[in-house]
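Right after this comes chain A.
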Amino acid sequence: MIPLNWVVGLGAALFAIGAVGVMVRKNPLIMFMAAEMMWNAAALVFVTFARSFHDMTGQVMAFIIIGTAAAEVGIGLAIIVSVYHHRHRLDIDEVSELKG
Partner candidate 1 sequence: MNGALGPEYMVVLGVFASMIAVMVSRQRTIAAYWAALAAVVAAGIWTAALWSSPALPISLYAQGVRVDLFSLAIDGLVLLASAGALLVGWNDARYGADFPALVLLALLGMMVLGLANNFLVLFLGIELLSLPLYVLAASGGYAESREAGLKYLLLGAFSSGILLFGLALLYGASGTMVLTQLANSSLILPLAGAGLALTVVGLVFKLGIIPFHMWVPDVYEGSPLPVTTFMAFGTKVGAAAILLRFLFYGFSVAVGWWEPALGYLAVLTMVAGNLLALAQKDMKRLLAYSGIANAGYLLVGISAHNQAGARAMLFYLLVYGLAVLAAFSVFTMVARERNSVSLNDLTGLARRSPWLTAFLAVAMLSLAGIPLTGGFVGKFYLLQAALDANEPGLAIGLVVGAMIGLAAYVRPLQRAFQGGDGTSEAPVRWPVAGAVVVVIAVLGTIGLGVYPAPIVHIVNHSAAFDWLR
Partner candidate 2 sequence: MFLVWLLAVPLAGAIATLLASAKGAKVVAAITSFVALVGYAGLLFVNRAGVNWPWISAWGVRFHLEADGLGLFLLGLNAVLFVVAILASSEEMGRVYYFWLLLLEFSVAGLFAAVDLFVFYVFWEVLLIPVFFLLTQWSGARGKAAALKWLIMNLVGSFFLLVGIVAVAVIHHQNGGAFTFEISALSGMTLPAGAATWLFVAFLVAFWIKAPLWPLHGWMPDAYGESPAPVTALISGVLSKAGIYGILRVMMPLFLPQFRQFQLVLLILAAIGLLYGALAALRQNDMKMVTAYGSLSHMAMMALGIFSLTEVGILGTTYYMVAHGLMVGGLFIVLGLLESRTGTRTIQDMAGLNKSAPRLAAYFLFFVLGALGLPGLPGFVGEYMIIQGLIQSQVVFAVVAGFVLVVAAWYMLRVFQAVMQGPAKGSAIRDLLARQVAWLVPLAGLVVFIGLWPAGITSHAAPSLYHVTHFLAGKGGGQ
């Protein structure tokens, strides 16, 4: 039996690493992967709590997260590819010529 609260802590750490990745990296592919890691961290925490409550809904949530991530990655990569087709360099600051 692994210590559940430590797994939650690990999830938080992974979440933070993913958030840092999205914020400091400029390559859309890497940013996207970092965002995927945030989702994964959340899924891990859901599964952990599901284990501690003996409640399957947490696992269902994690499963849905995985399925949604698949759809999201499909769309995301399609967008990245179509952007890349037209401008042979990937850099989010280049991409957003107009700053918010």
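Quick note on the criterion: a residue touches a chain if its C-beta (ideal position, glycine included) is under 8 Å from a C-beta of that chain, and two chains touch if they have at least 3 such contacts; residues count from 1.
Regarding selection, all candidates are chains of the complex that A comes from, given by their letters.
The structure presented is a predicted model; accordingly, all values stated were derived computationally and were not measured.
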Completion exercise
Touching chain A here (same complex, options 1 or 2) is candidate 1
Fill in the blank from the handout: In their shared complex, candidate 1 is touched by residues of chain A numbered 8, 11-12, 15, 18-19, 22, 28, 31-32, 35-36, 38-39, 41-43, 45-46, 48-49, 52-53, 55, 57-58, 60-61, 64-65, 68, 71-72, 75-76, 78-80, 82-83, 86-87, 92, 95-100
